[in-house]
Structures are given as C-alpha cells and as structure tokens.
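A protein chain is absent from this complex, but the other protein chains hold their places.
Labels A and B are assigned to the chains in the order they are written; within every chain, residues are numbered from 1.
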Amino acid sequence: MKSHTVYRTFNTPERRAFVRITEDVQQAVDESEVAEGMVLVSAMHITAGVWVNDDEVGIQVDAMEWLDKLAPPSWMQKKSRIQKDLSPDPGDYRHHRGGEDNGDAHLKNMLVHHQVIVPITEGRLDLGPWQQVFYCEFDGGRPKRLVIKVLGE
Amino acid sequence: MKSHTVYRTFNTPERRAFVRITEDVQQAVDESEVAEGMVLVSAMHITAGVWVNDDEVGIQVDAMEWLDKLAPPSWMQKKSRIQKDLSPDPGDYRHHRGGEDNGDAHLKNMLVHHQVIVPITEGRLDLGPWQQVFYCEFDGGRPKRLVIKVLGE
Partner (left out) sequence: MKSHTVYRTFNTPERRAFVRITEDVQQAVDESEVAEGMVLVSAMHITAGVWVNDDEVGIQVDAMEWLDKLAPPSWMQKKSRIQKDLSPDPGDYRHHRGGEDNGDAHLKNMLVHHQVIVPITEGRLDLGPWQQVFYCEFDGGRPKRLVIKVLGE
C-alpha cells in the first residue's frame, strides 16, 4: 500500500471564494504513483468546505447567494425576510460572544461538508465529465490549510 | 490490497427519484473478494446525490418535498412563500442563462452530498439495521453514471 500526504495553504483576498483545486489533487495522485485507490480532500478549518461541482460561475454565484440566505452572516445587511428568520434568535450568533464574527461560516461548513473522496482509477481522478473539485472558503483573508491524502496501490 | 471498480448507469423515467442500490454495492463487494475495507459510492454527475437512510416511502416523500422548499426548482409552481424566499434573487438561477433548467439540482447535490463510504467487515456492508443506500436523482430522464470503488483486503 502506498500513501502520500500533501498540505495546501489558501489565503484568499476575498472573505468567501470557490477555488478550483482539481489539478492540485491530480498532482498529488501523480506524485503518489497510486494507480488504484482513493484520495481524500479535506479542509483543516471549520469555516471552509470542499465541493465537487461544475466550474460554471453562475452556479457559484447562485450557491453563495443561497448559502447566505440559509446561513446568514451577521456582518451582512439582511436583504430578505428569510435571512432574518434563519438568523440566531438572540439576534447574533452565540459563538460571537468570544469576539468572532464567523458564526455563519460554521453552519456553511456543515451544509457543504468539509471533505470529499475522489476515486483513483488507472492513475487518474475518476470524475464525471463536469465534476471539478473546489475548496470553498467562507472566512478567508488569512492562511487556511487543506490536506490531500492519497491511499492505494 | 485489492481494488474493484464498477460503474452503473441510471436513466430514471421520472425527473427525480430515490433508487435503492444497497444490493448493487454488496454485489461489487462480493466481486472484489474484499473482506475488510471500504467501498466508495459516488455520483459522477453534479445534479445527483447518494444518501444512506431508511427504505420507507414516507421519509422519501417528506425529504423530496422539503428539498423542493429549500432548493426550489424554477420549473415548479411556487406553492409556498418559503420557495419564493429561497429562489435566486434575479428571479431565476444564473446557471440557467446557458439554457439549463436544473439550477435547483446543483443545490440539492450540495445538501445531500454526492457520495458515501460504506465500511466492509467480513465481506459484508457494515450497515445499521435500517440503513439502505440510495442513488438520489434530481435531474433524470437521461443516462447518469455512478462509480462504486471497493478497496481493502
């Protein structure tokens, strides 16, 4: 059995971003020389996620707008009733009592999930035609790490 | 280490469907002759998901109605205020500018997650008493692929 571990650090200038990392994941697989196996792609922070979807900007803007309705940031002006309804009942996230302002990002981490596994077949990421791997930043502007772990033979 | 890869193509007549695939996953494990390991079950499309839950029709109808509230299809008449509130602010999904009408299915893919891993113990799927594996179609009526990857010994 072979294994290979790669860490990547993101420091997005924007507070939130979708960063395509399919090529980084394939490179980790290449370095591992694994032909048949799995690669785990997992955020090491609790205000980020990993998503496999289309590299189409419309989907990404749709998704971020929708995530901001479902898990409203307290630093964002509430544009709609749904954002008020889904905001925490004390008026602000309890998590913010410690001085944080990223309570929404913890809930987005839950919705999106912080990791995916990509199968490796004949040395390639075994993805469908439109599947790309994205690192999803929900509280950026500072260094955040991701681990890529390849396992197989 | 043994590995085994199986692809399955779905072409559901309905636009949306829950298709039980526990038996297909067990069959892939049987073919692999893996006794101890893991099996990844992963949709290869970005408008589908995989869910482990009970094979009980009430849960499935509840779940689909609820998913249609949280991620409203633009082709469905909005029955409730919540569907209007959670629809995209431009009135339609930005993704639809390219001619698509499945913007909601991309968000459902995010909610449900596109994959699960089932542990394999003594050659059997190590599932709880009510756990069944379902392929979740959110934009059917055309061929869609799923990959089942077994790894272990």
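Criterion: contacts are C-beta pairs under 8 Å (C-beta built on N, C-alpha and C of every residue); 3 or more make two chains touch, one makes a residue touch a chain.
Being a predicted model, the structure only gives us computed values, none of them experimental.
When the full complex is taken into account, the listed residue touching the unshown chain is B:112, out of B:17, B:112 or B:147. Residue A:103 is the one among A:58, A:73 or A:103 that touches the chain missing from this view. Mapped onto chain A, contacts with the missing chain fall at residues 1, 3, 5, 38, 40, 42-46, 70-71, 82, 85-86, 88-89, 93-98, 103, 106-107, 109-111, 113-115, 117, 145, 147, 149, 151. For chain B, the residues touching the chain absent from view are 1, 36-38, 51-54, 56-59, 61-63, 65-66, 69-70, 79-82, 111-113, 116-117, 119, 121, 126-131, 151-153.
Just so it is clear, only the chains that are shown with their structure count from here on.
With centres taken as mean Cα positions, chain B sits 19 Å from chain A.
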